[in-house]
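Shown here: the complex without one of its protein chains, the others still in place.
Letters A and B mark the chains as written, and numbering starts fresh at 1 in each.
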Amino acid sequence: MMKYDLVVVGGGPAGMAAALKAKECGVKKIIILERSETLGGILEQCIHTGFGLHYFGQELSGPEYAYRFIKELEKTDIDVKVDTMVTEIQPGNVVIATNNVDGMLRINATAIILAMGCRERPRGALDMPGSRASGIMTAGTAQKYVNINGYMPGKKIVILGSGDIGLIMARRMTLEGAKVEMVCELMPYSGGLTRNIVQCLDDLGIPLKLSCTVIKTHGIGRLEGVTVANVDENRRPIPGTEQFVECDTLLLSVGLIPENELTRMAGIIIDPVTNGAIVDEYRQTSRSGVFACGNVLQVHDLVDYVTEESQIAGEGAAKYILSKGKSKGGKSRNGKDIHVKAKDGVRYVVPQNINRSTDRDVKVYFRVSDIYKDTYVVVTSGDKELYRKKKRKLAPGEMENVTVKLEDIACLESNEITVKLEVGKNG
Amino acid sequence: MVKELVCVACPIGCMMSVEMNRKKEVVSVTGNTCKRGEQYAKDECTNPVRMLTTTIKVNGGSLPVVPVKTSVPIPKGKMFECMAEINNQVVDAPIKTGEVLICNICDTGADIVATNEV
Partner (left out) sequence: MQYDVVVIGAGVVGAMITRELSKYNLNLMLVEKCSDVAMGATKANSAIVHAGFDAEVGSLKAKLNVQGASLMAYYCNKLSVPYKNIGSLVVAYDWDDMQTLEVLFERGFNNGVPNMEIISQERLRIMEPYISEEAIGALWAPTAGIVSPYELAIAAVENAIMNGARVKRNSGVFDIEYKDGLFYLSTASGVIKAKYVVNCAGIFSDKIAAMIGDTSIKLIPRKGEYYLLDKTEKKMVNHVLFQCPSPMGKGILVSPTVHGNVLMGPTALDLDFDSKLDLDTTIDGLDTVKKSVKGVIPQMTTRNAITSFSGIRAHRAGEDSDFLIAPSEVNNHFVNVAGVESPGLTAAPAIARYVGKIFNEIAPEYEKKKDFKATRPAPVRVNELSLEERAKLIKKDSRYGRIICRCEGITEGEIVDAIKAPCGARDVDAVKRRTRSGMGRCQGGFCGSKVVEILARELDIPMNKVTKYGNGSKILFDKTK
């Protein structure tokens, strides 16, 4: 059995940033296990620009963003195994993995960082009636075909869901000569970034149909068209608004789901809203020594934030590993956790727990559940207000954050912090 | 005249107001939170530009195509002209990240640069 201080599961932006940070913090033996053939994760197929503005102050493409981390990794003694799939995390933090070179790998780890990313919600999860023709696929699958394999997955396209990958693919397919008929969005607002709506749809004259969905797919063999319809406030199709749209391809961009199969198997507690693990401020999960970061923890909009979060996890894992050498049991929960709660328009928060004895300011990430204008983001603990700021616009598609100061945490009386929205109060 | 627009210089998407005079010159920009936003607002109202990203066909590489981008943003109206030019080209492997594959594409002043290794 191999032994490592830190095993990082996943070599995308999250795994790479976490491993590098842990190294920087003094962890000796680190290995990254990546299931695909190359490091970089999904960034490899995201050839559009817009990555790195926050972190590098530069507008990079996905592969370029990944490349910077890959080059950094090459300068370190961090081990990397690609084409290697972790199949199980056994008690005692033993990682089981398989690949075609080593066969079965058993690695004894002091700490583990989970960075498996997320997957796209498929058609089956949508209740979309109709035929089972070919030509119905997720936007990310289409992205891989176009940008990696060099094949067009269709010529006449309807996109369901205005998530970012769908918007990006609307532009990408158009540039490669396809006709994108429309993007349908079930909700009355888009789930994608404004920037992508402007640059990927408006620029190219592609209509975005809000409160609209695909109610039927047609065609035997290849897709021949879809029926779209407007939906009411309960998201049910409105009779009489049905319209047949001829197309050979339906791309789905209807949400991302963190890939937490390993996490669940390991018995780690999952937040039913984020679909990721419940973590503390260093992204430690309910299982001691197991950390999680990036899209496996919560679906991010920007890779820059993934990097930021993963560095926190890397630092946390390093603290855990280094303190474990000295004291028995390492840094563990002291039972005096502060719970961070989402309320009044805030859908979820990450982290969900903060150790009262923490040594840092804690940036709490959150998403809102609807579109809000001129609304206050308020953080309270008991009767005490810790933070209040007016926001011009809040949207579910854009992740927000507030910072809770170390000095505030240290002197909290309550063991709860609440993040909420307040509408219409003067300030 | 005041034009409202969403900043797309970065993914944050600030709401900006651009005041223009009769000669269609930008007088002021408000609502932006960074310098890039101001520049974007000015460009967008006078000469809108975009980064173009796509792929180029590769001979003898580990993959059939290599991702590329324009070295600087190009006029919005020239995107499809540049695409046609890019689609005419074939490059030989190996290709390095940052390698210039087409110089001054369609007289835009922008180069086409590889963004990955193949």
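Operating definition for what follows: contacts are C-beta pairs under 8 Å (C-beta built on N, C-alpha and C of every residue); 3 or more make two chains touch, one makes a residue touch a chain.
Computed from a predicted structure; not experimentally measured.
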item: Among A:K155, A:K363, A:K393 or A:K420, the residue in touch with the chain that has been omitted; value: A:K155
item: Touching residue (missing chain; options A:D127, A:D383 or A:E413); value: A:D127
item: Hidden-chain contact residue, picked from the options A:K29, A:R68, A:K216 or A:H339; value: A:K216
item: Positions on chain A where the hidden chain makes contact; value: 35, 83, 85, 87, 96, 98-104, 106, 119-120, 122-125, 127, 129-135, 137-138, 140-141, 144-146, 148-155, 176, 215-218, 220-222, 237, 259, 261
item: Hidden partner interface residues of chain B, rising order; value: 55-57, 64-65, 87, 90
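The definition used in the following text is that only the chains that are shown with their structure count from here on.
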item: Separation of chain A from chain B, taking each centre as the mean of its C-alpha atoms, in whole Å; value: 26
item: Complex contact set, residues of chain B against chain A; value: 6-8, 10-13, 15, 50-55, 57, 63-65, 67-69, 76, 79-80, 83, 97, 115-117
item: Residues on chain A engaged by chain B in the complex (per definition of touch); value: 44, 47-50, 53-54, 59-61, 63-64, 67, 146-150, 172, 175-176, 193-196, 198-199, 203, 301-302, 392-393, 398
